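A protein chain is absent from this complex, but the other protein chains hold their places.
Chains: A, B and C, in written order; residue numbering restarts at 1 for each.
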């Protein structure tokens, strides 16, 4: 089972599974989790002082997803109240990786690693991840900045 | 049963229902149809000479939905090949209404009326529907322009 | 402006607009609201004693949407905290209609009327709306049951 590193700060958020999130297999569709994980990242940023709406507008910078790895251990179902634990696992000028574990009543359902790069809007050219984002990462990670 | 008016030009498009489009009720989720209908409108515009991507970019105008009425007579299911018949039912400076009937093998499933207004981007202020859009409507409708 | 009838019980729920909910017009896509409205209906039912997950499973009954009317007065945007006020406007053996007004900081954005019928699962044949659902409606509406 994936472990949360000892030296990171974990943010915890909850989402309620909607009917629309399911498919005819009677479980949450695999693509739906990206909405849950995005919500968790936006709320983690808010808690740590970055309002993503203002970040994007004021800096004309975006943080698009460049890489996603997700493992579905067990299925979520309609009306489940999911707990999402998220932390920053990698943070450097090239990318920021958010890792998440999704639980239902203590049972691990999903393990995700989502990497974001930084782009200049509106053209979308890659640029360095700004300091305001890197400063959100834990000191242990900041030491690993490239 | 809703009828297609005699004096309109009907565009016909097809969509294949995806697994993700279903919900645990084993039918297409009611919100999914808006993606199908949007696809039909974009293709109708393309057939009649308006590439919506260029329209938006070149004119800095948008055509947001301002009103939607949709009646679900029967359910669509996974892997159905749907036929969408679409026509312009109303066209004037204030709005353009696209009506659609969705069929599966000749059986009517859905009847939709989707009205669009025109807005200036990026702020989104309402403006007049431009002539290039009004000219797409049938002569009978163009006579009813306000 | 649409008014909430004087004699109904209004349920209030909140949703936070996600990034995925927007489109390149920089507003919430018109189809996204159906997810918000469905969430509001499920929560209204829960507050009034019906857990929809159990309702569906225990009775092998579904409540599919058969008719939707929605008017988009103003656009919601990323990260808006929306307030959804929902009440039961019609309740009889044939259908239950949930009406909703969606606000952002007191400004009306959207007005929706969503009608549900009752079907026997899994085939989806229409049946009478059961008493447990009708009993959720206000006394004034229950008097109008057909």
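FYI, a contact is a pair of C-beta atoms (placed from the backbone, for glycine too) under 8 Å apart; a residue touches a chain by one contact, two chains touch by 3 or more.
Quick caveat: nothing in here was measured; it's all calculated off a predicted structure.
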Per the touch definition above, residue among A:7, A:51 or A:67 touching the missing chain: A:67
Chain B, residues in touch with the chain not shown (by the definition above): 16, 18-20, 34-35, 38-39, 42, 51-53, 78-79
Interface residues of chain C (partner: the chain not displayed): 19-20, 22-27, 29, 31, 78
Where the missing chain touches chain A, by residue: 25-27, 29-32, 34-35, 38, 62, 64-72, 75, 121-122, 124
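Basically, only the chains that are shown with their structure count from here on.
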Core chain by centroid distance, with centroids computed from Cα atoms only: C
Rotation in the CA alignment of chain A with chain C, degrees, nearest 5: 180
Separation of mean Cα positions, chain C and chain B [Å, integer]: 24
Averaged-CA centre spacing for the pair chain B and chain A, given as whole angstrom: 35
Touching two or more other chains - residue numbers and ranges from chain C: 34-35, 38
